[in-house]
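Every protein chain of the complex appears in place save one, which is left out.
Letters A, B and C name the chains as they come in the text, with residue numbers starting at 1 for each one.
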Amino acid sequence: MYSNLWLIPFFPLVGAIFNGLFGKKIKNEAVIGGIATGLMFLSFLVAAQNFIKLLGDSEKVHELVLASWITVGNFHLNWELLLDPLSAVMIMVVTGVGTLIHLYSIGYMHGEVGFYRFFSYMNLFAFSMLMLVLGGNALVMFVGWEGVGLCSYLLIGYYYEKKSASTAANKAFIVNRVGDFGFLCGLFTLFWALASKGVWTLNFVKIAESGHLLESGGLLVTVVTLCFFLGATGKSAQIPLFTWLPDAMEGPTPVSALIHAATMVTAGVYMIGRMNGLFAMAPATMMTIAIVGGLTAFFAATIGLAQNDIKRVLAYSTVSQLGYMFLAMGVGAFSAGIFHLMTHAFFKACLFLGSGSVIHGMHHAYHHAHLHDDPQDMRNMGGLRKKMPITFITFLVSTIAISGIPLFSGFFSKDEILWWSFGSTRGHWMLWVLGAAAAGMTAFYMFRLVFMTFFGEQKTDSRAKDHIPESPFTITIPLMVLGLLAVIGGYIGIPAVLGGSNRFEHFLAPVFEHAQHLNEIHAHGSHATEYTLMAISVAIAIVGIFTAWVMYIKNPELPAKFVAKYSRAHRVIFNKWYIDELYEAVFVVPCKRIGTFLWKDVDVKVVDGVVNGCAWVVKGLGTGLRYTQSGYLYNYAMAMVVGVVVIVGFFVF
Amino acid sequence: MITVNHYLLLSAILFAIGTFGVLTRKNAIVIFMCIEVMLNSVNLTFIALSRHVGNMDGQIFVFFVMTVAAAEAAVGLALMIAFYRNKDSIDVDDFNMLKW
Amino acid sequence: MADYLLSIMTFFPLLGVLVLLFIPRDNGALLKMSTLAVSLVTFAISLPLAFDNVFATSGAMQYREFHEWINVGNFFQMNYNLGVDGISLWLVMLTTFITPLAILSTWNAIDKNIKGFMAMLLLLETGMLGAFVSIDLFLFYIFWELMLIPMYFLIGIWGGKNRIYAAVKFFIYTAVGSLLMLVAIMFIYYFAVKSGAPMNGFSIEEFYKLDLPYNAQFWLFMAFGLSFAIKVPMFPLHTWLPDAHTEAPTAGSVILAAVLLKMGTYGYVRFAMPLFPEALPTFIPFLAFLSVVGIIYGSLVAMMQDDIKKLVAYSSVAHLGFVMLGVFALNMQGLAGGMIQMINHGISTGALFLIVGFIYERRHTRLITEFGGIATKMPIFATIFMIVTFSSIGLPGTNGFIGEFLALMGAFQGGLRWYAVFATSGVILAAIYMLWVYQRVMFGKVTNPKNENLKDLSVREIVIMLPLLLFIFWIGIYPNTFFSKMNPAMEKMLMQMGANPVAVVEMQQPTVAHVGLDDQAQTVVHND
């Protein structure tokens, strides 16, 4: 039936290995990029075929066992894949967006020394991500989970000669590892809890089936889900583990688009969706998730207000949007969360690629003029809409989408989330306030970005300003496709209140409905309330856009005054609430101190002190006794004779 | 009548003399010769007792003692030559590298 | 052939030593070639073991060999009693597999007294193999001590600046432990003689059946446990390890890490734990605690090292903490995790030492600050180092993950829950110290002019690394090759330890101490 499922991750793996081994010899960029992109596209085709098949299939959950993996005692684990509506959506997003970004990269990475390396890593990433979403048990998922972490590490550190890049890569991996610690603890607890009930499994389907063995709302299931959530915060850059994502912008821009916007960072959301049965059973965890998600959405948005680096703004925007998804998961709006995941993948990938296009152009211009200004600093941009029309239009469309303006994709998904956070049985009006405030700020800083970059006067150095070209077609085609998706992507999930049938939710229902039903999670409230909330959120977004227009188009001197007036607040926000410094002081420095202490004091002084002390005692005794050893032959001989006499005497007398 | 005890006493005397020589002399070759005296005194004991007991084993033992003595002579003297080459002396006073 | 396979395998390297004696000392090339050939033949001899399916079905000792050796009646009797089962199988294979690689790695590194060096390596191989295949406890002890001597010379003669200190420290640490063990062995033997139990020399199979009183078990476990804990090494008996590793030549470090440390863990699994099952529960909380301390302590100390080799050495302390924790879980997952982690550590840490050796040969320094930006100069090296680094970190898909995962999972199930949670934090620390050192050595720009002209790996060096890389992925992706042959023996061994292989400690019980023996504390679950 779905036996060709394994081909989906297999194609990128082949690409990764091929380019990794032979890319250096091939040298031809078209061949390397073509292979990588082509294999991604093949993978997309297989994914689409399976997706369509699943659409028409009444049986929605399919497992495919590839091989056995670990067999120890009662513990048996397979390499197995799982196709259900949830993973079907995910593979479509991953392979689809992935193919576009691969195509984009051919143009963007042109002329790089490590061209083959880049594509090898990208394909490896696609492979890992597909393993993550297709994994049929928690451990296969974890392989993908760590695999994407690895690729993220490799790609962030792609410019490894830059210290900041390699440091950012390390930070990303290590912070993710903190999350993995949670993931593993959750896995162990879950497995042990189930095994003690007689079910030795990590298989998702079986976990879902035997979830009822655990006490609903009990301590155990809360601990398990909290541990998993810690894992999710690491991968999806939520409070408290979000600090790595902005730094991860050291990687090439397509990487930011694919990994740090569209796919990998959403893995945490996907994972919660995958285990929704367990999460639904733990209201305390759900509440934690909702609060953390809401707070992340809010805080990241505040930081985004003040950044000047085009990619950093997008990075904080990503963190903020991920916060939305977690908010959705936390209030039980699983399908809304996944929906937002998908639309976010479209418009955020488009935004990142658009920013990449801008950076590409700026870089080109600076290179031409032999300048070394920062091509990512928005203060050097402005008025680019005439120079890069395609980039501008797609970028604008995506910005509108992320701001939640009606008829664009972001509106549908975001409003669904806001509605659930207000009306769900697990929701609360304060969560809605957080979400709405974040939405307003999002609209503000995204349009600030657009206005600073594409409108107004051109602030680029005069020597470079005339050399900014529109990007080549390998870059613009993905932009156009993604821009289109950012517009229409929302129409598959028009909620019932707007006259739609929300086909997306129906499609995902087999995965989520059971748990939602079992734990009485549903949104309630009249249509009037829903309309009102919708109107308010749209109004907030428009206010945000208007403010941005006032501050950056109408009165360009206003922001400076504003900063001067609230300098302290600005400094805090500009420096990201000093979270990095806090972590440095609380974790990194003590850790190093303890390490040094354990080494220099405990190891060298105490432990080795005891050991060497023993040696000294023996040596001291020896020093005393060595005076009995004259070294003269006859003294030894005499000692021997004395011995003989004594022994013989002993026997004789 | 000379009994076995006479022989034993004689060999004891020779043994004691040899011991004294080993312990007092400095010249390594003389020490070596004193050891030969001691060995021979033991040989005498062996043969005397062998005859007294009426068994050949003791005499065979003397053979082996001689073999060992010969081997010892060869190796010991070679050692002395080697030593003399290094130290230009065979005084045991100079043989004090064994300490510490 | 099959009847004497183990003897042939064990003593073939010794035969090689004899051959070496007839090669002139200044013919270095021939010496190296013949040593390599000998070790490769030994590997070839051992290969049938790996392909023998009998291990998948039976947990008993296979390839038995039995000859009386010393017999003084009841006073003292020991036999030449060999055999191999699923527990020792892969350790034997690891030994024969690593030795040729270690020899190959010394091709240009050793220039003084090659003959002696090679002879020591081969002698060491005999000692290691003998220790793994001995059934007779006394024979084991002989081989155990036999290993010590070549290693002592390898460190003491061909080591670095501080080699004498390191060698003596290594020797005395180990000797203290092994003498205690000798006393314990003698005690068991004469206990068996006095109690009139059926005996077959010092055969552990008979000793397993002994009914030692708890008090005796307690002290005997102390003696055995201390001896093996030194070898493992467990905190706080680990300080010989960094010194020995730092000073040892590359080949010595590789073998020390890959095989010699496994003697300690193997000793626990084969001797200390099954021989004294009643004393075991008393010690488990304490030993598990030390294992966890070892994991965290080793990682933290490794993080701050400025010498790469020392860093790897401390990371060994952490890795072996995982092994021990898994073993002390007393269930199939834990034991399997511990066992496979032994192999993993042999492969990954062995590879790391080889890598350190490669750059040491080029630059004659191991200080991290001397490096930086090597990745640009040595791309192949960078790739291999990267893979090994991630294997050491325990990335899924590589071998390290399987071991750590199973060990931790087993510990979690076996009632060592909190220990496991703390041990899991070692996963984070491992990433920190390994990635940090990788960054400082490989990434960035080349700042030190001495690094400008570094040559990438030669074909020989790549050939050394490839088999290791193969196994890094093999164990990561399809570990069942190994597990299938370990399972029956592990089950048998766990029964002997008085544990239920598939026990799950219920959550209502207090978390520690009630492992294995207390029937109330476990629910036995059969899932077939």
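The rule is simple: contacts are C-beta pairs under 8 Å (C-beta built on N, C-alpha and C of every residue); 3 or more make two chains touch, one makes a residue touch a chain.
Note that contacts and distances are computed from a predicted model.
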Can you pick, from "Multisubunit sodium/proton antiporter, MrpG subunit (TC 2.A.63.1)", "NADH-quinone oxidoreductase subunit J", "Amino acid/amide ABC transporter ATP-binding protein 1, HAAT family" or "Sarcosine oxidase subunit beta", the UniProt name of the chain not shown? "NADH-quinone oxidoreductase subunit J"
For the full complex, contacts between the hidden chain and the displayed ones involve A, B
Contacting the left-out chain: of A:61, A:477 or A:641, that is A:641
Contact with the hidden chain only, please: which subunit B residues? 1-2, 4-10, 12-21, 23-27, 29-30, 32-34, 36-37, 40, 43-44, 47-57, 59-60, 62-64, 66-75, 77-82, 84-85, 90-93
On subunit A, where is the contact patch with the chain that was removed from view? 632, 634-635, 638, 641-642, 644-645, 648-649, 652-653
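Keep in mind that, in the parts below, only the chains that are shown with their structure count from here on.
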Just the number, please: Cα centre separation of subunit A and subunit B in whole Å. 89
Go ahead and note the Å separation of the Cα centroids belonging to subunit A and subunit C. 37
Can you give the whole-Å distance between the Cα centres of subunit B and subunit C? 53
Over in the complex, which subunit C residues touch subunit A? Could you list them? 169, 172-173, 236, 238-240, 242, 297, 300-301, 303-305, 331-333, 336, 373, 375-376, 379, 390, 395-397, 401-402, 405-406, 408-409, 412-413, 417, 420-421, 424-425, 427-428, 431-432, 435-436, 439, 442-445, 477-480, 483-484, 487, 491, 501-502, 504-507, 523, 525-528
Complex contact set, residues of subunit A against subunit B: 626, 629-634, 636-638, 641
The residues of subunit A that touch subunit C in their complex are 24, 67-75, 139, 142-143, 145-147, 150, 153, 157, 160-163, 166-167, 169-170, 173-174, 177-178, 180-181, 184-185, 187-189, 191-193, 195-196, 198-200, 220, 591-592, 594-596, 598-599, 602-603, 607-608, 611, 615
